[in-house]
Structures are given as C-alpha cells and as structure tokens.
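Every protein chain of the complex appears in place save one, which is left out.
Naming follows writing order (A, B and C), and every chain is counted from residue 1.
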C-alpha cells in the first residue's frame, strides 16, 4: 500500500474531491531544467475535461491549471511542483438522499465501512475528478519522456462489443473522435451503440490500450520491481479498471510455448524480436520493443435505470440515480492511462540510471 | 518501483539465485507473538517443490527451510525474521553455451542490457527458484491471516484449453492433483493434454485463480493505494504472468452497467451484495464479499523444440535448450499466487488499523 | 533520502517558495474523524508568522491557511488533506545582484551546483518560509496527539550565551515572550543581547528544546526505525540546525555508566525511572518518561555587515546583504521543532498499533 503516493524518484501525491474547492497534485523529484508552462499541462487536462460531447457528462468544468511552485523562469527547478485546478461547476443541490444509501458499483459502502463516514457529494475523493491530479502530473512525465525519445500513446480499443480495427490506426483520430478511437469507422458504430445505451438509461464498458515506443532495453527491476508489475499497479489504480494485460495478455494462457516465444533476430546490427507477444517486457525488464498495456474498464456504475440497494438504516430500497454522469468512462480515461503509464516509465527510467557501477563512475569521475 | 522490496508494514526482501549456495527472505514488521515453527513454512515450500510428478521439472530439491532470526521460544518476536533454503541439486555442467546466447521468452537479453552481464546459471536471479523467498514469507502471512479469520486459497483454473469446472470444486483436490486443479475430472484431461505437449517437446500456459474469504469490508486505500492495484502489482510480479483480473475481469468491458452492478441486499442484518461481479473490491476497498484474483500465465519459455535466436556476437543461430524444465508453470505457481495475495492483504489489513481517529483513541486511551 | 516526503503512515509533502504565489502541504494518511477547522491550524501558523516584534524580520505576512480538501462537515475524512497559504508581501525589487553571487551560509551555491540554476528570489525553496507547510501539517499532528494524551511543547532554551533557567519554567511565557523562552527574566536579558547584535549588523544563534509528555512506553522500532533516529532526522531537517541531542545528549560522552544509567523504580504500581538522562528513549523505543529533544541553531546567515564571497563569474567580491531578515532564527523556529516532533511521534504511534499479533486479533475479531 505505502500510503497513497505513487512513484519513488518521480513521486506524486494527488488530492481533492469532486465537490471541494479544488483538486491538485504535488510532484517531488521532477528533474531540474525542463521547460514547462501551464499550456503543456492544460492540453492534457483538456483531453479529460467533461462536457465535450453528448457521450460525456454534461457537467461543464474549465479545469484550468495553476502552477503554484517548482517552476522558475519557465523551467522546473528540481523542487516540489504544486499544481491546482479549481472546481467551478458544483451544482448546489440536496445530497441528503444520496447520503443515505449505497449506490451499487460505487465506493459509498466501502468508504463508510473504512472511515465511519464519507464525503457523499459527487463521490468525494472516489470521484473520477480525482484523476485531474494524475493527468496534470502525467503531462509533465510525458513531456520529460519525449525529451528522452519515448512516446506514450493511449486510445480506446473497444466500446462494448465494438472494437477498433488497428489496421486502420490513425493517430489523429484519437484526439478527434468522441470515443478516442484511432479508427473513425469503429468510432461511428460505437457512438451509435452508446446512443442506444443512453436511451435505455444504461451505461457501457470498454477497453483502452496504451503503446509506448522508444523505451530502451533494460528498464525495470527483477522480482517485485518488475516494470509490468509497476504498470499493472498504476493501471489498476484507475477507478473502474478490472483487468490489466501486458502484450498478448489473457491469450497467452491458451498457447503452446512454441507459439508464444518471440524469436530474437538481428536488424541493422540491433537485436530485435521477430514478434512481440511479450508486449516489450521480459522478466520484468523492457526488451526494446513497444510496450503494450491494456485495461478493461467496467460500465459507469451510475445509471439512470432503477436499481436495488440498501440504505444506512439497513433497509432494502429501490433507487434511481440522478445527476450528470458519463454513459461510458473510457474516452475520458484514455488520457489517464497514458499519464499513469508515463509516470511509471519515467520513474523506472530514473531509477535505472544508477544500476551499473560504471554509470556512477562516469557520472562522478568525468 | 521503490527497489525490490514488497509491502509497507509487513515488508519482505527476497534474495538468491538458481545456482547460488542458497535463497531466502528477510521479513520486517511481522507482528510479535505469532506461534511459528519451521513446519508452518515447510508445508508451503513443499507445495512449490520441484520433482514431484512427471509434469514438473526433474530437478530434485529438498527445499528445507531454516529459521535464522526473529523467533524466540516458538513465537515471533516482532523483529526481523530471516529464512534460508540451501540449494542442493545444482548439476555441475557446462554453461558456456547458454551463456553465449539469449533464450527466447527469458530475461537473458534484458538482464544483459540492464546490468552489462548476467549470472547465466539456470537463469540466476530471474529463475523461478526466486519464488522460494516469496513462499516462505507468504506462509507466515497466511498463518497470520488465518488468526484474523481470513482464508486464502489459490488453484489452477485452466491449463491450455482445459478449464476446471468450479461446480465440481473440491478443496482437497488442489493439494492432491498434479495440476493443482480443484476438479479431478478436468485434472485428468489436463494431464493428458500436458503429456501430449511434452511429447511434442513443447510447453503450455494456463490460468490460476485465488479466492479470499473472510476479509472484512474497509481494507485498502483510495487512489494509488487501492487494494486491487496492490494485488495487481503483487500478481504481475510473479514471473510469466501476463494478465491480472479482479472479479469478472475482462468480461466487464463488454457489459452494460445494469448487468455489471452488484445490488446491495440485507442478509441476517448484514449488508451483502446479491452478486459479486466486482470480486470483492469497490473503489479500491474491500466490500466484505470474497476477493477474487485471476492470473494468466504464459507457457514455460524453455522448450526442447528447436528455436531461433541470436548470440552475444550478434549472430542469428538455431538452438535447442537442454536442462530440466517444467512443461507448465501453473501447478507450482499456484502457491506463489496464494502467498503474494496473502502478503498483500496482511499488509493492507495492518495499514488499515490506524485509518480512524477513534481506533487510535481506543488503542492508546483504554 | 527517499525523496522529500516525511512519514510513513502520516505522510506529508510540502511545497512552495519564498516568492512564489503560495506555499502549502499535502497530508496523506490523517486518520478519519478528527474535528478540524482552519483555526486549529492558524494558531500554529501565527506562532511562526513574521513581523511580530523588532527581533523578527519586518516582512509582514498574514499567512492565512485555506483548507482545500480532506475535511467534510468539520471532520477529517481520512483522505488527502491539502492546505494552502498565499504569499502576499513579496516586495517587487531587483534580484539581479543577489542572483549573481553566493551568500555565505546559504544554499545558493549548493542549489546551483545540484540543479544547474536556482530560484534566487528570497532563497526560493531553501527559504525559511518553506516551514509553513511543516507547521500547517504539524498543527494537525499536535491536535491528534492531544486526543491520545500526548502533549508536545517546544521553547527557546538559550540565545547566544543567555540560557533560560528551567526552574523558572512558565509555559505561558513561551507564547508571550519575544524570544519564546519559558523564563521571562532570561528573555529580558536575551532581548538586550539581541538588540546589541542588531546594532552591530550581526545575527546570533541559539538552542531550542522540545519536551513531550504522555507518550506511552513501546513507541519506536529497533535498528533503523529507532524513535530517536526519526526525531534526529526530523529535527536536523529544519534549516540552520547543526546538532541534535536526546535527553542529556552531548553530556553523556564524558560520564561513567554508573552516573548515566537511569535506575528503574516502582511508583503507584507503575515502572518508572528514577532519573531521565535517557530523555525518554531506550534502545530506540519510548520508555514512558518525558521525551526530550534539543536542537542547536546557527546564527541567521543573512547579516547586514560586509562579507566576502564569490560570484557566478568566479570573482572574489565583497557584499553587503540587504532585505528583511530575522536577527535570530530560534524564536520563530520553536513551533517548527514542536511540529516536526509531533509529526514524527504520531507516525510512530500509528505504526506501533500493529506490532503485536494480539492487537490485530482484537481489532479484527472483536
């Protein structure tokens, strides 16, 4: 567990609730000298901002980031970076009903059991708005990684039964389609599917995927510090994710070794793998191929259809949830997966810099 | 990453290589006063011991554990527990061939890239024998959890395409079948399937599952400290695991919210869930239902059939791996999953004890 | 090092610079259910606020705290608490001179060497204003400890050669004297001594002391987790502290064992110590007596008298520092020591709750 901090050398602590005054993040260990502006961060926050199409919540939030520390004359100073986003669109309404019962699929019951009471306004700390801090910090990790030649790209792989066809992969489409799919044709079908679900007062699940290119071989540690273990933790920590796959993931369990092993080959004087079933990680350490992470996301638990539950007095009741909810989590969570992957990789790449004695000698003796 | 230590309050550091003199683990933070003998630990090690049937490696190891510290007069003292297992069956042979090339699916290449060289004898630190330390520590976690009313039980869910039928679940079968399946009929078919693969000089993958009963609601932390995130990390850190599912896992992504939400009901004055798609965790915190973790394991990368690879001189070569290897990892890894789950849960339950001010007051004021 | 976060279960991350828009702290792991208002925190911040007498800097800051998360209906929720204090009194002036050279006794040179450049406005992150986050978090730790019967009280022990006489100890005086001494007579002499130093454009050092009452025996861990080791780290992390003592501290090195050992006695059925040379800690674990920590603080490095130094071009130059500086650090740092001690103790007391198996059993089985 180790508290609710993420990372070892590039370490973040997020904070804030759905209906509090603000949310944010403190970053400890960001390397000094990175050029950084609020725009660098804002462009990531804009990708998770609500209210952008009819398939997301109608809650309108500007989600403007404010840099409070750690930047001087346009560059990171190496000390703590504090980022803050004000909540502006909390609708003042009566929460007494929602306070009294446990919404199915939500953390209402578990928070009450753990802490004895909960901030019930919009889910409090368990709200999806919690990811603002992740994305703000992740934007910095992504920018840092790009300086190192590493690109992190997440997208919607499928929505309900509608899957993107990666042979039609178009990077531009991820930012332009309402579903964040890289395949415009699948997007159109997925939107139709979603509209049908919305009509039925229902919600749907989906799959998101993240591909990382440019990671050198050798990143990650053996045993508990495996890179895939760190990615699994980071990915599963995103609310609503119920499964994480690396590379071919669940498919490997039905295969023969002769099918699943990736042969090593030489290409332009470099060791490469003929295939990439492994998803870029062998023995917990990157092998130089693309790293592939997949996350299975459950349908939004807040649905407008009637449901059965119990209230705090222990009575079984029927409820109908109101409010403003996304009918699907995936399109806005794609950037969260991208950020969590980037945070994990940057931390691992920083850790990796002192794994050989000759690197230390070169650093301190030159 | 945070180095290669696992856990925060119940913290373990494992060590040792396949062909070194010994392997072991140091445990920091085990509560004082737990009755503990070498037998308690040995019974877990015996479940992962090699050489027990024709579907495991022929390497014979007694894997006898020795307690070196932290126990006094049969009880844990609260200070560091050191456990050691001597390697006894390293066959002295010529490793120069294996040293020269990179076995597909193994960590040979990635270790070389990371560290500049590697202990190539039997995989060194990346060998499956590394899990001895996990199981030795996990045995203590399991015993501690039983004192708290928590039972952790892992088993083989499927081997290749052969799945156990859980309607025929028989706990005793897990310890008695060669596959660690809880279903003797599926076991028989799986063994036949494995024998066929062995004949073809191939290996196969499988799925293992872990069910935890008796965990109270309220365990786990929000955001990055989610219980499922910690379980995902612990599970993915087991060599050869390529996917982790919680509860219904990958299936949730194709569902409607109305199908996937678990309704709350009352049962004997207790809040319960009518179904358990969530696998016992909501918002990263246990909900009182059974916790269900599933791990997809790739086929053993060491196969006797010819393969293509490259050597350290950058030449493409054909190889045929010799030595003693398991044709499937799953049956011996089931106890590792059980232990990793137990280590994660115990740490989370210890952390949970100070999450309410009134618990502190009661502890210190009474 | 472990990054710049403090604590394990009650964990804080502070942020902010002297001349940035704001400073603050994020607290992870504060137990749920503690009644908490901004006033609780403000009263601590007021004790370190500048501009309160002629022996402190003339910089005027309201240092008003704003609670941004983690409190709901007047109580802590158990999730991240974010606290923010706006800077309001930065004087807009020309920093180009101070930017060009290294002030003796300050971190200018070391920050430049570490990070390649620095935020030179008022010391940036190395400014004493950095302690705002510590005090804001420490106020919460102090309040929590009071609920557990633990009182933390720091005061000025000496200023230059003028020492408080503890036989005249008056708790009220700590808050009322300009020096934070518990002895009004020594305070008068110390103020005279300070005024003399101010006239000479000089600064002076001093000693602060913290006494903790009500800590039960058994807090702290063996080996590296010793309570005195944690206190030493926390105390030495306060800027300008150059020595830390526990109990009789430096005096013990000149003693015989027969003089220094504290005999155990019985008092009202309780084990007590006849003396307390040990300062309440034996073997790194609290023994039930008062805990005593002492910190030696160097004179403020910013003095108005001329000094020699070098500039960034490598030229030896003479400088005269201007600006607003405290002629002594101690009176305003006393509350920082109190807070650092409280943060360390609360974390240790939370950790201690799961050190016995029977505590776990009682917690989960009752």
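Note that a residue touches a chain if its C-beta (ideal position, glycine included) is under 8 Å from a C-beta of that chain, and two chains touch if they have at least 3 such contacts.
No experiment lies behind these values; they were computed from the predicted model shown.
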Per the touch definition above, residue among A:147, A:196 or A:316 touching the missing chain: A:147
Touch with the omitted chain, as defined above, among C:181, C:207, C:291 or C:337: C:207
Hidden-chain contact residue, picked from the options C:44, C:72 or C:102: C:102
Footprint left on chain B by the chain that the document does not show: 2-5, 8-9, 11, 13-17, 20-24, 26, 28-29, 32-33, 66, 68-70, 72, 75, 77-82, 84, 114-119, 124-125
Contact set of chain A toward the excluded chain (per top definition): 8-9, 29, 31-34, 76, 78-80, 144, 147-149, 216, 222-223, 349-351, 353-361, 363-365
Positions on chain C where the hidden chain makes contact: 1-6, 8, 14, 102, 104-107, 109-111, 113-116, 125-126, 130, 158, 160-161, 197, 200, 202-207, 216-226, 228-237, 239, 242-250, 252-266, 269, 271, 274, 278-279, 281-288, 296-303, 305, 307-310, 314-316, 347-348, 351-352, 355-356, 358
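In this section, only the chains that are shown with their structure count from here on.
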Cα superposition angle of chain A on its copy chain C, in degrees to the nearest 5: 180
Residue-number overlap at the chain B/chain C interface, same or different (half cut): same
CA centroid of chain A to CA centroid of chain C, Å: 38
Interchain centroid distance [CA atoms averaged], chain B/chain C, Å: 44
Residues within chain A bordering two or more other chains: 2-5, 8, 14, 114-116, 125
